[in-house]
Structure formats: C-alpha cells, structure tokens
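The complex appears here without one of its protein chains, the remainder shown in place.
For subunit A:
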Amino acid sequence: MASQKRISKELADCSASPPAGMSITLASDSDVHKWHITLDGPVGSAYAGGRFGLIVSLPTDYPFKPPVVTFATRIYHPNVTNDATGAICLGLLKPEQWKPSTRVQSVLEAVRALLVEPNPDDPLESRIADEYRANRAEFNRNARAYVNKYATGPVTFSSAAAAGSAAGSGSGSGDATGGKAQGS
C-alpha cells in the first residue's frame, strides 16, 4: 500500500526532528496509523506551562484523505470543542482544502499556531470565540484555569481521562478520535 511507505517516512522524519515543543510516539507499535503527540503549551500563550495530548489518526486512504486530529486533554479554546471529544477546527484538515502533499508535521505546526493565535472567525465554540474577541482577560483567565485543572499532570491519551475532572486518572485506552473530528 502506497500510504505505508509515506507514513513510515513521515514517522521517521518526525521522530528524528519533531516540531518545536512536541514529542511523538505510536499509540501501539503495531499500528502506524495512530500517533500520540505530547505538546507543550507555547510560551507567551494562555496555554504556557500546560502539556497537551494530541491524537493523530491517519485514515486508510491517507494521504489522499486528511488525518483526524483531536485533543486528548481538555482545553479552553474557540476552535476546539469544549468536551471529551476535543475536535479541532482547522482549515487545512477540511476535506475540500486538504492536499495529499501536506504532511503531519505541517498539521502539527498548524495546531500549535492555533494555540498561539486562536481563530475566532471560524469557531467550534462560539461562546468562547465571543469571549476571546470581547474580553481577552476573561478568556485568558479561563484558559489558564483549564490548564491548571487538566493539563498539568502527565499526559494521558484516553478519552476517559480527558473527560474526567482531573488529569492523571488515566484508565485503559479509550478512543477519543472517532470520525467526529471534522469541525465547522
């Protein structure tokens, strides 16, 4: 399968020189289609000091179909659903915008950029987007409160942990990705 070769190469490249503030592992050694990413909240953003789990699922038709990327850690952000799903709204992941030459590395960098600069014009959580626009101080306070509550312990990639009240209560290996990650 063509995608195997591509994925192996990407994985090798990505592990050798991961994007800034990230580390990459496979969810299970036998499956190159599911990646676990640990992402440090970018310095200077409301998420600084937090550690976030990201799950990247590569569809069988990858790279012709876009990867599905979700937050495994709860995060307060206009472009991420404020629930255990952690779906992300990212233009380049939309099927009609996705290009097969785009690499996971670029996707991860785009996610990181989204933490530095949220995009309130294309929100998944319109209330948070409104707050981000109208009351930045309040938004920052809330975002940091979420960081303190969910993103300070060791990162877990189970949806149960993400849904739970505190990080670090990891149990099993729930699947938070599913097919729901395509946002607005």
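Here, a residue touches a chain if its C-beta (ideal position, glycine included) is under 8 Å from a C-beta of that chain, and two chains touch if they have at least 3 such contacts; residues count from 1.
As a working rule, contacts and distances are computed from a predicted model.
Protein name for the hidden chain, per its UniProt entry and selected from "Ras-related protein Rab-30", "RBR-type E3 ubiquitin transferase", "Ubiquinone biosynthesis protein" or "tRNA (adenine(58)-N(1))-methyltransferase catalytic subunit TRMT61A": "RBR-type E3 ubiquitin transferase".
Of the options A:S17, A:S30, A:T60 or A:S101, the residue whose C-beta touches the omitted chain is A:S101. The chain not shown here touches subunit A at positions 2-3, 5-6, 8-9, 61, 63-65, 95-96, 99-103, 106.
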